[in-house]
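All remarks here apply to the structure that follows.
The other protein chains are all here in position, but one chain of the complex has been omitted.
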Amino acid sequence: MSDESTTGRKSILQLRQLTKSFGNFTAVDRVDLDIAEGEFFTIVGPSGSGKTTLLRMLTGMETPSSGDILLHGERINDLPANRRPTCMVFQSLALFPHRTVGQNIEFPLKIRGVDAASRKKRALQLLEQLRLPETYYSKNVTKCSGGERQRVALARALAYNPEILFFDEPLSAIDYKLRKTLEKELKDIHRETGKTFIYITHSLEEAMVMSDRIGVMRAGHLVQVGTPNEIYTAPRSKFVSEFIGDVNVIAVQTQADGQLHAAEFGTSFVPPRLPNGFTSGHLVVRPEFLRFLDRPDSAINCLEGRLYNEYALGSRIQYQVRVGEHVFIVEKLRQQAFGGQRDDAVLIGWDAKDSILVAE
Amino acid sequence: MPGSSAQRWRHALVVVWTCAIVIFMYLPALCLLLASLTSSRYFIFPITRWGVDWWHKTFDSIEIRQLFETSILIALCVTAVSVVIAFFGALAFARYNWRGRSIYQKIVLLPIFFPQSVLGLALLLWFNALGLELSWRTGVLAHLVWIVPVATLVISIQVYSFDPALEEAAFDLGATRWQVFREVTLPVLFPGIFSGALFSFLLSWGNFPLSLFTTGADNTIPKYLYAKMVAGYTPGVPVLGTVSTFGAALLLLIGYAVILVLRRRHSDAVTEE
Partner (left out) sequence: MSLRKFAAGPLCALPIGLFLLIGFAAPLLAVIGFSFMPPRTFGLFLNPTLVNYIEIVDSTSYISFLWSLALAAVTVAILAVICYPVAYGMARIFGKWSMLVTLLFTIPLFVSENVRLYGWVLFFIKNGVLLGTLKSVFGIEADSWLFTTGIILWGMVYVYLPFMLFPMTLGVAMVPDQIREAALDLGATRWQVFREVELPLSMPGIMIGFLLSFVLAVGAITEAKVLGGQRVIPIIHDIEIAFTYAQNWPLGAALAVLLMLVVGFLVLLVLRRFDLDAILGRR
C-alpha cells in the first residue's frame, strides 16, 4: 500500500488482514490499511463492494471473522461500539426524534454523567461551530431541514469527542447543490478539529473533494490506496480508472516493436512508459486528453470516427464519437467547442504521455 | 446482527422465553384434548382408560349439530356484512385524506377499546328497549358492533401499503371509476380483504361475551359450553372445546396458506414480466 503520505505521521488505526464473511459470502477480504492521525480518509466503492461492512467493523457494530483492528497499536476487535473512542454519522443520521436539537447533541455527554450546565455550554459551542443559530438548541429535531439535520448529527458525534469520526454516506440523500456546500463544510470542520475522519461513499467525485487519501474497494478487496491525485492520474486498474467517471478504455497487448496492438481497431498505438513485464491490459485515455485533429499526424495516436452526439455539461461540452462499434468520449471546454455536425467524419487522437496503461 | 457473546445470550434467552409463553398459550388446549380422550365419566389424570367414546356421543347428538349450525350461520352473516362495511371503512381510515379522519379513526377504535361484556349488556338493554326479540339475528348485530372495527383495522393495514398513484395511473390510462376499482383497487387490496373476512369469521365463531347476552334462546357453541361448565363436569365439554380450538386453528392455517399462495402467485407474475 502507498505509504508516502503517511510518513512522518503516527498511525492511529491499522487493519491487518481484516476479513468478514457471512456464510459463504466474503464481504470484506483480507484488508490491510494504515490510517494516520488527523487524516481524512475516504473509502470508495460501488454498492456491495463491502465498504459498509468494513465501516461497521471499525465502529464495533460488526465483529470481524478474522484479522485485526488496531487502535494506537492495540487490538480492539472485541471492544463493543459503546466502549470505542470512535463515533459514526449514519446514512440515515439516526437523530433521536423524541429529543430536541440540544438534547441530541448532549446525548453522549448525558450518558457520561456530565452535569447539565456544562452539557449546555458544550452544545451551544458546537451549534456555533457548525453554523447553526443558538435558538436551534430547543428546536424539534424532526422540524429541521436536511442540511441542518446533517449538522446536528455531526455536532452530536463531535460532542462524543471521538478520536476517529466515521461517516456512512451521510450526504447521499441530499440534493446536488447542498451536497457540494456540505462537502466543503465538512472538510473545513476536519481542518478545525484536527480529528481523524474516515468517510464512506460510492461517489469518487465526493471523495476527491474532501479526502487526504482514498481507498478504492471492489468485491471485498481494497484495490488501490492513494492521494486523490494518484488515484486520478495513476489508476492501477481499469476498474479504478472507470470509477472516476467517463473514460476511454481500449484493450491492448504488446507487440514486438514495443507498440501496443489494439485488436478491436486493427491498429497499434504508441504507449506511455511501459511498466516492467507488461504484456496485455488496457490503455486509458481521459476525455479531456482526447483531441479532434485536422490531420492524422497532429497527434501520435489517431483514429477516424463519426460524430454521433454532443452533450452540454455546464462549463464543458462532451462529444460522443463512434469508431466502428466503439464509443469514445471527448471533452472540451465551452470556449474551445468543436464545430462539427452530427454524422461528420472526424479524426480523434492523443499523445502517448496523456494515456495511462493499466494491467487489469 | 452483531454477534457478540452477550448479544447471543440475550437472543437465546428471548427465544427460550417466547417458547415458554407459546407453551403457556397452548397448555389449556392440550388439557382439553387429553380430557376428551378418556372413556370414563370423570377426568382423572393420568388417564387410565383412553377412548374416543365421548367424541362419538357428542357428534351423534342432534343438539350439538344444531349448535354448529347456529354458530356457523352467525359467523357467515357477520363475515358477509362486516367485510363490505369494513372495506369502505378502511379506505376512509387509511386511503383518503379528509378532514375529520383523525377523529374518525379514533371513533372506529372505540368499540374495540371497550369491555365486551359491558357492550353485550348495553346491547341487551338496547334490543329490549327497541322491542326486538333476542335470537341469532340480534346476535349477528351484536357481533358486528365489535367485529366491524376489528376488520376495518385489519384491512387498513393493507390499505396503508397501497400506493394511490396506481389508481391515478389507471385513470390516466383511460379507465372509468368503476374499472379502476375493479381492475386495480380490489385486486391489490384483496389479501387484506381476505384477512378481514377470515378474522371476522373466526372472531364471531369464538365470541362468548356478546353471544351470552344477545342471542336469546339460540345457543352458540361457546355459550352452550359455558352453561355446561357451570352446571358440572361432563367430558362432552372437552370434546367440543377441542373441536372449536382445532377448527379455528385449521381454518386460520388454511387461510394463511391461501394468502401466501396469492402473494407468491402475485410476485411470480411480477418477476416473469
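All chains are identified by letter, namely A and B, in their written order; residue positions are counted from 1 within each chain.
As a convention for this text, a contact is a pair of C-beta atoms (placed from the backbone, for glycine too) under 8 Å apart; a residue touches a chain by one contact, two chains touch by 3 or more.
Please read all numbers here as calculations on a predicted model, not as lab measurements.
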Going by the stated contact criterion, tell me the shown chains that border the hidden chain. A, B
Which listed residue (B:68, B:190 or B:226) would be found touching the missing chain in the intact complex? B:226
Tell me which of B:13, B:80 or B:166 is the one touching the absent chain. B:13
The listed residue (A:14, A:59, A:254 or A:355) that touches the chain absent from the view is A:59
On chain A, the omitted chain is touched by residues 59-61, 80-83, 86-88, 90-92, 94-98, 107-108, 110-112, 156-157, 160
Residue list for chain B contacting the dropped chain reads 6, 11, 13-15, 17-18, 21-22, 24-32, 34-35, 43-46, 84-86, 88-89, 91-98, 100-102, 104-119, 121-126, 128-129, 141-142, 144-145, 148-149, 152-153, 156-157, 160-161, 202-203, 205-209, 213, 221-222, 225-226, 229-230, 237-238, 240-241, 244-245, 248-249, 251-253, 256
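The rule is short, and it goes like this: only the chains that are shown with their structure count from here on.
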Where the centres are mean C-alpha positions, what is the separation of chain A from chain B, in Å? 55
